[in-house]
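One structure is given below, represented as structure tokens, and several questions about it will come after.
Every protein chain except one is present and positioned as in the full complex.
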Amino acid sequence: MSEASKGSQETVTFTLNDREITVPKGTTVMAAARQQDVYIPHFCWHPGLKIAGVCRFCLVKVDNRPKLEIACNLTATPGMKVSSVLPEVKEAHKWALEFHLVNHPLDCPICDQAGECKLQDYYMEVGKYKSEMDRPKVLKPKALEIGSELVLDTERCILCDRCVRFEEEVTKTGALGIFNRGDRAVIGTYPDKKIEHNYQDNLVDICPVGAFTSRDFRFKQRVWFLKEKPAVCPGCSTGCHVDVHAKPQVRTYFRLKPRESEVNGFWMCDKGRKTYKHMNQEQRLRFPLLTEASGVRRRSTVDEALAALAATMLKADKSEVALLVSAAYTCEEYAAFFEFFVRSLGVTNVYQWREPTEDREAFDGLLYRGDHNPNTRGLSEALKAVGLPGEVKDGFEALLRQAPKLVIALGPELAFQFPSLPAQLSRLEQLPFVSLWTIDGAAVSHVGLKHLLPMKGYAEKRGRFLNFAGKVGELADPFPAGSEDARDVVEVVAALSEILAHSL
Amino acid sequence: MSVFDGGLKAEIEGFLKRYETKRSAILPVLHAIQDVHGWIKPEHIEELHTVYGLDRVHVKEVITFYDIYKDKPVRRFQIRYCKNITCHMLGARPAIARIRAHIAALDAVQGEDGAFSLEEFPCLGKCDGAPVMLVNKERVEHATVDKIDQLLTKYAPTVLR
Amino acid sequence: MAQDKPRIILRTAGLANPRALKTYIEHAEGYTAIKKVLGGAMTREQLIEEVKASGLRGRGGAGFPTGLKWTFVPQSDTGPKYLICNNDESEPGTFKDREICTVNPHQVIEGMVLAAFAIRASKGYIYTRWEFQAEIGYLVEAIKEAYAAGFLGKNILGSGFDFDLDHYTGAGAYICGEETGLISSLEGKKGQPKVKPPFPAVSGYLGRPTIVNNTETLANVPWIVNHGAKEFRQYGTEKSPGSKLFSISGALVRPGVYEVPLGYPFERLIQEECGGYLPGRSLQALIPGGASAPLLTPEEVQGLTLDYEAMAARNTMLGSGAIMIIDDRQVLAELLKVTIEFFAHESCGQCTPCREGTGWLNNIMDGVLDGTAKPGNVELMRTVAKHMGGKTICALSDACAMPVTSYVQKFSGSLQAYLAQATAAGGHVK
Partner (left out) sequence: MAGVVKVALPPRDTNMFQMAYGYTSTILTGMMKTFGIFWVQITGKEKSATYEWPEQPATYSDRFKGKHFLTRRDDGQVRCTACFLCATACPAECIHIVAGQHPTNEIEKFPVRFEIDILRCVFCGFCEEACPVDAIRLGPEYAMSGLAGDKWIYTKDYLADRGELHGGITSVKVENEKHFTTDHNPHGDALIATDAPHMRHH
């Protein structure tokens, strides 16, 4: 994959911009520069893809060589002296940019890429010149619906070939090609064939310009309004490292982008990209709901809700209490939860809440796994920690058979990964008292659920997920919760124990 | 039921076996199809994709990349007139104009199914016979403007009357 | 001193039925060279040494020493290797290889067997452009004959050396004349040149070691084997020995292909071989090496000899020996437009400077012809060309940049004049 891995143990030392660099043998100058955070401008080179060497932007000067050479296909040799900052190199970069812009429509005002566009970045970096091009430009098709998640603008395309290589090398679908030649060349699929796979939005990420834009994010927001924080995708047990892009002042999440890591490389799947929607106002449970003895259901404050729950808990014997736990919460939350309910209150009826239709072993060979919970591993380890069986099995039916007086349920975070959720919720309605802790707003429609607590989303809390391989995914830098009333399990448990401590 | 008839089918399968990789056969296969059908139809590409495992994107790329392949219907006589340096110097431009005029006149009468189509071609590699044109696969040398009329008549005697 | 007009390549020219195997064998020492080599009179190393010693340089345009090229093939590598005859000859103005196919195809085949033997290639291809329909027929026929006579195939002449030769037809793309572009095309892909390194001699056709030689180059080899490097060196100049086919076209009495030793005086070629200019015409400019060569003014043509050095001295190139006479009746602006349009049409679209640059130049030339361009644009073309040069995977970008630079440099006046005229006339002058 990356050039570095191609190299053997022996190393090569060369000079880049008067700086000694030692890299594994076989490393290209571009890859070496990237490791050293020396930035050489480029379009077509991508660490996750094969070398194309077509944008001719990453030109560098090698001592005693007549021509400038492209860094991406220049293997470092001992003692080689490379410069990416000489005036002649800068001049070459400027003209490389000019050539890229000759037929570019410059419709930045309506282009979603504006703000994170390499053409713009380089214009500020090596450009800031008055264009020499004063002839009519080549016009090409715009706003093509090329995939279920994608919109293609062939006019903006600079034919860097990244998307084509992605289709060939990563997804192996080979749906894209470059047709015609010369400046008539266009990217495209075979006539009326669309790109159909679960990794389309990666094309948007790797496209250095605005040729590919995401249909989901299209026109929603300008990127310079967005704030991004690192998180871990809760969509499946792979736990891709992601950046969540949101506009906190309006409490709205807009998109997810993959963050490079050994877990997911440079990519993530389209399903995962949808895992921000449930945290937005219109979809989430924004406040507690509780049903009074009179049967009237009303909105309440968190304190009221907790007090009510505590009261019910006091009335119930621990044998009549059951915990229904889905695998969408952090290790820290499980620890606190079980510590409190199992260790100190002695509740022993613990059931796992899983999607009955899921095929946990399924795997698409790239990233997406059949286990649609981020922390299955963490849950079973937390269970083992409190001396309960850790193996993963859907305990939902068993719970209904036991029909306990009080059920405390940690609901799944992603309703769209839980097709059976509505059915399951309606069945929970038959139980005497269910306290459902969830972020899913749809729960409101199930009036039989006596007690609803709004939870925080994964981007709004600290903690760790253990992915299928036991690799830790850190939620370190949370956004403020989308609604004031939202809590995470740790906070709820702390408050409950507080109340109980007083009332005992 | 294949869209290729027996002879062509055999030829295609021959090419697929002939080279080191299937993909190498794309150009010869397309030539073969075009020699029979005049142009490469979508159903041909589909067949190559589904039956013979030549990726349709690869095939389409090749068709659009090379000048010779046509993915639109063609006329009975395709004229490829060289407009490169030498031919230009020795009178390609007026000759091309002449042919255009004829085709326009013919189209006026016969509509889209006229006998001739004209393609200004980059280079035919016969500068010593300049100006040169290809009519289908036949090379016509010294095709200067004064000869155009009789040349065209030679191919389609009726249409020019 | 040997006779000053050797017959090294077009040896069967003028004979009845020149293409036939019989003619070749009877009149041109046909297939004696492979008998000599495969018979064991020469080892691979000796063969390569002989070719090196002959100083034979690639006739395709670059003029790279052929023997040296052969040595680049890693001999340790035991897997399949390929030899490709570049018969695409797409450089405008060139038609010498077509002549070889018409007159003496067997010599190419014999040359290929020798080259294949030298580099241990087991499979060869002749890649011919589609436009040469008739010539393709000749080649295929010749290959058949050679197979029948046992000069190709398994265990050639009982030497235990196998070499299969196949013909491959292009589909109309200039860029397939570039060796890696040709290889891509042979692999059934778009004829887009491959980024180097790795070079074809190490990783070419299907990632295997591959040598691509021009038709004329290969046709030289049998003669060199038969007559030896020393005799070969008697022809031509010190640095560029041997004879060369020149394709001469333009307003001449007898345009065509002529085989003369390198270093042959240009004026003599025009007067003796070509019978001089058409009546009433004189030289306005000269394109010495195909459309991509910088053109020469009549002054520069004075005392011009046809060899690599003399051309280099005039900052132009011999290229594939395609000489185009631009007579005084021609409008240079139009010719420049034709040239640029050609390259813009043929650019494979891979590298940005070439894709956009050729298009941009073409765009400006449109403006010059219809008078919408600004006076400054003529000089701008030179700047654009400057930044197109030496930046891309293959040489097409330079091939477009070089003539543009020379036109603007040497004939800026006439271009500016044309533009002014066109602007005044508000459209095409003619």
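Chains here go by letter, A, B and C, matching the order in which they are written, and residues are numbered from 1 within each.
Here is the rule we go by: contacts are C-beta pairs under 8 Å (C-beta built on N, C-alpha and C of every residue); 3 or more make two chains touch, one makes a residue touch a chain.
All figures in this text were calculated on a predicted structure; none of them were measured in a lab.
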List the displayed chains that the omitted chain touches in the full complex.
A
Among A:143, A:447 or A:494, which one touches the chain that has been omitted from the display?
A:143
Sole contact to the chain not displayed, among A:86, A:110, A:423 or A:494:
A:110
So which of A:50, A:222, A:315 or A:384 would be touching the chain we can't see?
A:222
For chain A, residues in touch with the removed chain:
105-110, 114, 129-131, 133-137, 142-143, 218-220, 222, 224-225
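Everything that follows uses one rule, which is that only the chains that are shown with their structure count from here on.
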Chain centre separation in whole Å, for chain C relative to chain B (CA means):
25
Length of the line joining the C-alpha centres of chain A and chain C, rounded to whole Å:
55
If you average the Cα atoms of chain A and of chain B to get two centres, how far apart are those centres in Å?
51
Please set out, as single numbers or ranges, the residues of chain B touching at least two other chains.
58, 61, 65
Two or more other chains in contact with one residue: find those residues in chain C.
173, 190, 345-346, 348
Could you pull out which chain A residues touch chain C in their complex?
51-57, 59, 66-68, 70, 73, 75, 92, 95-96, 98-100, 102-103, 132-136, 138, 158-159, 161, 178, 180-185
Within their complex, state which residues of chain B touch chain A.
42, 55-58, 60-61, 64-65
Touching residues on chain A, where the partner in the complex is chain B:
174-181, 189-191, 193
